[in-house]
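One structure coming up, written as structure tokens, with questions to follow.
The other protein chains are all here in position, but one chain of the complex has been omitted.
Note that the chains take the letters A and B in the order they are written out, and that residue 1 is the start of every chain.
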Amino acid sequence: MRPIVLATDYGTSGAYVGQLKSAIYTVAPGATIIDLTHELPEFNPRASAYLLASFLEYVPPESVIVGVVDPGVGSARLPVVLEGDGYTFTGPDNGLFSIVARKLSKARWSEILLSSEPASNTFHGRDIFAPVAVQLASGSTPRLAPAPAEDRAGIQWPDDLHEIVLVDHFGNGVTGIRYRPSDQERIMKVHGEKVRYAPAFHCVGPGESFWYGNSNGLIEVAVREGSAAERLDLKTGDPVGFDAAG
Amino acid sequence: MRPIVLATDYGTSGAYVGQLKSAIYTVAPGATIIDLTHELPEFNPRASAYLLASFLEYVPPESVIVGVVDPGVGSARLPVVLEGDGYTFTGPDNGLFSIVARKLSKARWSEILLSSEPASNTFHGRDIFAPVAVQLASGSTPRLAPAPAEDRAGIQWPDDLHEIVLVDHFGNGVTGIRYRPSDQERIMKVHGEKVRYAPAFHCVGPGESFWYGNSNGLIEVAVREGSAAERLDLKTGDPVGFDAAG
Partner (left out) sequence: MRPIVLATDYGTSGAYVGQLKSAIYTVAPGATIIDLTHELPEFNPRASAYLLASFLEYVPPESVIVGVVDPGVGSARLPVVLEGDGYTFTGPDNGLFSIVARKLSKARWSEILLSSEPASNTFHGRDIFAPVAVQLASGSTPRLAPAPAEDRAGIQWPDDLHEIVLVDHFGNGVTGIRYRPSDQERIMKVHGEKVRYAPAFHCVGPGESFWYGNSNGLIEVAVREGSAAERLDLKTGDPVGFDAAG
């Protein structure tokens, strides 16, 4: 059975994740489930899409990824499946998989055809996507219809998002901008403050801020042994970018 | 081996959960452990009892559930086992299983007879309930004595608790009141504010508050793409109820 990887905005508190896993284990007791993250930005499929795409390299090949950031749960957005390069994704069609899809050499989209109403209209992760993921992971096929790629949400989003997409546990601010070594001389502008490049934490003094290419290939703003979020007042959605004069 | 489901107030920080699982894996390396939730309301077995009962439908059948919210750890409250409908629960006798017990078609209570002192008098989850759960999950029988249902804590608690029992990751306020479709015309009163019913988030405008029947069958107060907890100043234990005029 293929591993099932969870990426949601459910948070680690509460019982959403526990019920999602219970739904999987109930039908597939031996499943391998990996909590990739439950802290994707709430109500924000766009920021989440850039993060999820950055994690792809470090997910086991052949994984089935359940991705749910779903402010429109209960409304008409389609439940979808995205396949490519051995990975399969399932979740709502709200753009969450749009950046991942660009990385796949051959992305194939399908709509999930539900055979019955989901048990709830607020928890589709548990009631639609978990059961579909188990089917996909165990080699059986849910009822699917082809869905044209050009109709999918998020298709118009840029390749680099010049925003903070995550403030992490250490107070680092992850951006949606891919790291390129050729940008090392450039200066980031964050809320009007200028932040220079450094390759790693030990290259600056304790308490100093810098930007660097993080371990997932995105540009990240950090403070050594401190919180960039506090220092620079960062939150998800804040604009960042290279200084024109940088 | 039956799955072992954990439901505690230990939080996801710290090492309480890690040690509980280590205790299980040490004697049962192949165990399937499901973290249902570690955010049951601290020091509050009553509110926790309503939440735990609401999750029962989504727990794998035949599970052994370790339930620990235990402000009286180290004192004389009994360690108990509750069995019924294929499920087995183990934890302190402080009412945490009292609402679940009413849902079981045939509830049978037992007291756990300890063969030795627990290693600590502050961490019975690790030292009493985890080992008992492994025995139950693997088909061997801990030493038990029958315990009369009518002597159990929480037996006098109402079927519906008119209080907030959880503030979740999104700021939603879960109540201990079961959802009935016939109540849709009624108006909830929360800290003096009137809150109307809507079936799901997309049925109200962004930032609007409403109440609905949540995915576990309880009434929940929410704000679309916002925090009901902030808006209505909600915390566990706050009174809620239907407006008499509603």
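Going forward, a contact is a pair of C-beta atoms (placed from the backbone, for glycine too) under 8 Å apart; a residue touches a chain by one contact, two chains touch by 3 or more.
Keep in mind that this is a model prediction, so the values were computed, not measured.
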Touching residue (missing chain; options A:I34, A:L114 or A:I155): A:I34
Contact partner of the left-out chain, one of B:A23, B:V167 or B:A198: B:A23
For subunit A, the residues touching the chain missing from this view: 3, 5, 7, 11-12, 32, 34-39, 51, 55, 58-61, 166, 168-170, 199-203, 212, 214-216, 224-225
Hidden partner interface residues of subunit B, rising order: 10-19, 21-23, 25-26, 29-30, 42-43, 71-75, 119-123, 126-127
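Basically, only the chains that are shown with their structure count from here on.
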Rounded Å distance between subunit A and subunit B, as computed from the means of their C-alpha atoms: 30
